[in-house]
Every structure is written in structure tokens, then in C-alpha cells.
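Take a look at this one; I'll ask things after.
The excerpt is restricted to a subset of chains, each kept in its original location.
By letter and in written order, the chains are A and B; residue numbering begins at 1 in each of them.
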Amino acid sequence: AYITKEAIPATTTDGPVAYAPGLPAIVDNDTVAIRVDVQHKKITVAEGVSFWAWTFGDSVPGPVLRVRVGQIVKFTMFNRSGLTAEVSPPMPHSIDFHAAMVDPHDKYRSINPGEALHFQFTANYPGVFMYHCGTPVILQHMISGMTGMIIVEPKNGFPGKVDKEFTIVQNEFYLKQNDSMYETDVNSARNRQPMFVTFNGKYKQYVQSPLEVKAGDRVRLYILNAGANLTSSFHVVGTIFDKVWLDGNPHNELRGMQTVELGSSNGAIVEFVVPEKGTYAFVDHSFASVEQGAIGLIEAK
Amino acid sequence: AYITKEAIPATTTDGPVAYAPGLPAIVDNDTVAIRVDVQHKKITVAEGVSFWAWTFGDSVPGPVLRVRVGQIVKFTMFNRSGLTAEVSPPMPHSIDFHAAMVDPHDKYRSINPGEALHFQFTANYPGVFMYHCGTPVILQHMISGMTGMIIVEPKNGFPGKVDKEFTIVQNEFYLKQNDSMYETDVNSARNRQPMFVTFNGKYKQYVQSPLEVKAGDRVRLYILNAGANLTSSFHVVGTIFDKVWLDGNPHNELRGMQTVELGSSNGAIVEFVVPEKGTYAFVDHSFASVEQGAIGLIEAK
């Protein structure tokens, strides 16, 4: 890895990235350039609950990345936290890709505000992987929002044809009130007592705006439990997962599953058929998590 | 689904149902009629600890149901909660079968006291599935007792011959004292801090009355972690699971397991041989759960 000082770009990302529940298009090359910058940004988790998050790209969780087995990923990250110094103290950040096999001491190093980090890795294994900031105190960086999903497709894509695909990252928010804003609360994070548990970063957002499918569709979900602490018992009401690929690797197939248990930083691909028109909820079947926000709807027309 | 108003039957269930640790006989037809009513009923969890539960059938957890892949299940549920209005406020309830593939918005609708719900589904996948009330606040309905197990057998039954079979549902109780009775406590449920964790609904009941087998028996357990929140690390002291079928599907086989980790709403079938005469404890190997009641005995003569 090497560090440079360059003019900060206008946008916070570049390359095959998208915001969940979408998937980025895949780049059909031997190498793929991806840039995901770090910034400090005010994020709203639920109505009336905002805090100064530390984000990859523009959201919590960060953007979904998508590459292919065998591709060389040329990665760049600017630390933009100096741009918001008047509202949030700038600080070093880093990035750790679970999809990479590299020396963390080198590639996952922390960079200062104003610096840009550059390294490359080859994606060796297909799957749904986590990325996150690895700068100490890591727990603090993770609960501040610095997590996301990178999908690595097999060389010929994931086997089987599906009608709809969505990406869903579950994570916990540990917050406490501070005047009209909220701030992260390391104490409740150490006690594993979240204030919110969300899909793609917003309390019950897909109850308000369901994911849309058609009756009879085969649906594939790329899911990641970004933690920082709890397991997720991911379940879709009204259907059964005919395939579950643990950590997103087709070799790790379970069939006919009602629920998939994901450890903190486990991913999965789940597929199911939508049996008829209707409204199908997806939840973390630890129902305390549902109360804390981990519920969404899939509307089948 | 459709709703009717009819005379409430004398009994609370009909069809292939049994109370755990038993298994119902299977009905050998293309269709099978099952009725499980909802009532409000005083339930005793441990000595001196009773509360007004909301139950399927007559117990917490509800009765075990058993059907076969390909069968059409014609299901009926009366909401009998009006019958105990003087001691427990009547209210709407519903039922969600993890074994079904249907529109939840239609089939899993809430019905009022005095109403009867009717719908049907086809059992597509073999396994050990959860059912539960899905009426908001779902967490409240689940911790009030509204969970149970439905077994779906493969068309030719589960492979292999066993000598003894039992059903075991683990669930958590979140209670607080209110005069001489107890009542459910949503706060401790949200904090994932149970008062009791039990097998088939009663604190250490199988320490008092062990399950009975013979030395040399091959034993099959149908187990379900009904939550509402925690994982279960199910273990039998003194033997090893030679087969574990995750969510009860023979395709998902693990071998030689000491412990099976079940997410909230995961089931499993485990098989083991009883090596010699003796007393074998079964536990949730999260030992806080054992202190809270999740221990039983198997006595081998």
C-alpha cells in the first residue's frame, strides 16, 4: 500500500458500487478500479434520531461493491474527515476487506485526514463479505457506521437464474441522546445492548417502502450481518429458503431453511420463490431486534 | 383465508396434534385437517410462578403438529380469548407457519375474539418448523406463549430407523412479579435478559420426570429454538450426535457433533445412540440458560 496527498475528488465513490438494496453492475475486466472514500456525515437512523456518523461513501452502511473471482481490485480511499472539522473531529481511518488475502499491517493501515490510500488485492473466493474500518478502537469505528458489503461473484457468476436480487446489510446502532442530536455509546456497545437494529441503516425503512417483486419470482438476497456484536436469525415470513449459501459460497449449501443464523460478520446468499401475490416481511427472528427496527416488507404484485 | 363466526368447539385442538415431548401420529391422506385454537390461560412455568399466558391449544409451547410433504393442510383456528374476558383482556391473534409458502397478509391475518380463521397450505419442505402468533406487537405475543413446532416428514418418512423419538421446544420466559402472579415483561425481552429458559415450557421439568429410553437405543430428537431472542447451543451430556439435520432437512447433515447451535426459530433433528445404562442430561450449553431452567434428563434403563 502507499499513501498520497492529492486533491479530493468531487464524489465519494468510483467504480462498481451501488447503494443497498441495489447491486452494482459488474466490470468485465481483469482489473477493476474502486474508490470508496471516508467522510464524517450527519446520518438519520430513525425519525428524530440523527448523529455524526463516520461513513464509507455517503451512507451507513457503506456502498455495496461487486467484483469477480480472479479480478485484481485496485482500491483507493480518501480520508475526507478534514472537510467537516468544524462539526466532527477529523481522525485516521482505514479499511479491512474480508474478501482479500493481504497483510493487514500494510494494506489496512490507517491514513490521516487529507491522505489517500492505495492498494490492490485479488478476489480469490466467491461470497458475500464484509468490509469495515479497522482503526482502533475498532468497536468505536464500527458502531460509528464504518461497515459494508462486498460481493465476489464466481468467474461465471453465481449459479442459477433469478428474477430479482437485493442486498441487505443488518447492523446495530448504539446511541445515546446529546441535546437534539445523538452520539455513539461505547458502553452499550460493550454491553451488547443496541438501541436500533436495522436493515440498510434505517429503522423499519422497508416497512415504509417495501421491496417490489412479482408473484412467482425467484428472489435472491445477498445478506450480511455487519454486527458489531449480535448474531442475526434472518427469516422471510411466508416462504422458505430453498437455497442458503453460507458466506455466499455455493459450496456451503443448505436447503429448505426457515431461518439462517449469521454470526457477526457472516454473509449469505438466500433464494426463495414468492408463492403468490402478497406482503412478505423479512426479519431478524430474534424479536427484540424487530422491535429495534430489523423488519422490512417485500411486496409481491 | 376466510373468517367465520361459529359455535366454539368443546376442545381446543383437532387432528394430528400431540403435546411435547410426544409426537402425533401422521394422517395418511392427501389432505389433513388441523385445528389449533387460541385461548388465554393461566400457565405455571416454575413452582410459584404462574401468569396469564396466551396459548395455542392448552399449553406453552403449543401442541406439536405433524404432516407430510405434499399434504394439503386445511387449518382452522378459533380465537377463544373472549371466554376468559373477566381475567385477561380478549384480543386479536393470528398464526404464522414457517412450514408454509403463502401470502402472510392473507393467511396470517389477525382474527377477533369469537372468530374462526380458515386457510390451507401445502407442506413443500421436510423439516422441523416453528409456528407462532404474528399479531403486533409480535414480541409481546411470542413471550406470552404463542409458539410451537410443526414437523413435516418427507414423503417416505425421515430416513433411518430409530428406537425412540421425542420433541423438545426451547423458549425463553420474560416475566415480572405482580402480586401473587407474574406477568410478561417486554422490557427484559427487549434487553434479551430472560427470567427462565425452558424445555417444553416448564423449568427443569425433565429433571423431575426424565425422558425414558433403553441402553443401546437410537434416539431421535426433534428440537426447535422458539426464542424469542437467544440462540440455543443444544447438547446431550454423555453422547455425540451422529446425525444433525439443520432445520430438520436430511440434506443439511452434520456428523459427529457435540453441540448444535440453533438461531432463534431454527429447528433440527438430532440422532444419537445411548451407549449404556445411565442418566444423560440435555442442556442449552450456554450455562446461564441451564441456571434459568434449560436442563432435562434422559434415563436409560
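Observations on the model:
The definition used in the following text is that a contact is a pair of C-beta atoms (placed from the backbone, for glycine too) under 8 Å apart; a residue touches a chain by one contact, two chains touch by 3 or more.
What you are looking at is a predicted structure, and each value in this text was computed from that prediction instead of being measured.
Shown here are 2 copies of a single protein sequence; counted across the entire complex in this file, the number of copies is 3.
Here is the rule we use: only the chains that are shown with their structure count from here on.
Between the CA-based centres of chain A and chain B the separation comes to 34 Å, rounded to the whole angstrom. Those residues of chain A that touch chain B in the complex are listed here as 193, 231-233, 235, 237-240, 242, 254-261, 273, 275-281, 285-288, 290-292, 300.
For chain B in complex with chain A, the touching residues are 96, 98-108, 124-127, 129-130, 134, 137-139, 142, 189-192, 227-231, 246-247, 249, 251-252, 261-267.
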